[in-house]
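Excluded from the complex is one protein chain; the other protein chains are retained at their positions.
This part shows chain A:
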Amino acid sequence: MSRAVLPVLTVCAALVALWYLGAVWMNWQLVADAQARAGAAPDLAEMVRLTLAQPRPLLPAPHQVVAELWRSTMTLPVTSRRSLVHHAWVTLSAALAGFGMGVAFGVALAVAIVHIRALERSVMPWIVASQAVPVLALAPIVIVALGALGLEGLLPKAIIAAYLCFFPVAIGMVKGFRAPDAMALDLMRTWSASRGQVFWTLRLPASLPFLFAGLKVAMAAAVVGAIVAELPAGAQAGLGARLLAGSYFGQTLQIWSALAMAALLSATLVGLLGLAERAVARRMGPRA
């Protein structure tokens, strides 16, 4: 464990250093122009300090993003419209609702495909085609269509998230349900096991590693889906709304802190799934 820490820290430090260099370089012209207009001629150290302290930098420095994250999560009441916690919760609830719907649909689809041979060839192409449609193009259509039916708020966003979610789960689970080898299936046949028994005692347990692989991809996709779904709805609330509003008003710090929050959210959720996976794996034989 401790042996792994040093290389990881080194890589992190190198990335942060690169980021700082990038911030100085990207913001240099901005600062230089402003200083020239003011008739000032700062030295190099002053110039570097200024490039890392712009209110609307082209590329904010890491500490600025951290400070903005802190300010918008810790110093504001969570009920405030400017609190990032509020917006993160809006996105999280839509993402989780969509995740649940998408996973349920994906698993159900996989069960159907594995048990009804005709479905594989008839449905599979549509599933694949559905993912070829860019979600960015699809989201406004769904939001507007559902809005016309009087559906607003969480559900339309959850549907977009579910649309991205079900695919990795369905593909993974079809493979997972088919993971048992011919010998295991023959064995069940020698006992005259029903299809239900084969499913619950063999196919389902064998598919769990595939399920978790699919769930992790789906979880990250659900957050992306929820954020994208927030863009066309007038950007009222959510991390997507913060991104959009930030880009309207050139609030790069706001954009970056919303991005960081989205990344943090996804990483935490995927991490939780990893813990669940390990707990399940421990129950299913310490090594398996």
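Definition applied: a residue touches a chain if its C-beta (ideal position, glycine included) is under 8 Å from a C-beta of that chain, and two chains touch if they have at least 3 such contacts; residues count from 1.
Keep this in mind: contacts and distances are computed from a predicted model.
Visitor: Given that one chain of this complex has been left out, which of "Anti-sigma factor", "Acyl-CoA dehydrogenase", "ABC transporter ATP-binding protein" or "siroheme decarboxylase" is its protein name according to UniProt?
Guide: In UniProt, the chain excluded from the picture bears the name "ABC transporter ATP-binding protein".
Visitor: Using the touch definition from the top, which of A:L154, A:A193 or A:V270 touches the missing chain?
Guide: From the options A:L154, A:A193 or A:V270, the contact with the absent chain belongs to A:A193.
Visitor: Per the definition of touch given earlier, which of A:A161, A:L202 or A:V217 contacts the omitted chain?
Guide: A:L202
Visitor: One chain is left out of this view; which of A:M47, A:L151 or A:A184 touches it in the full complex?
Guide: A:A184
Visitor: List every residue of chain A that touches the chain not included in the displayed model.
Guide: 181, 183-184, 186-193, 197, 201-202, 205, 284-288
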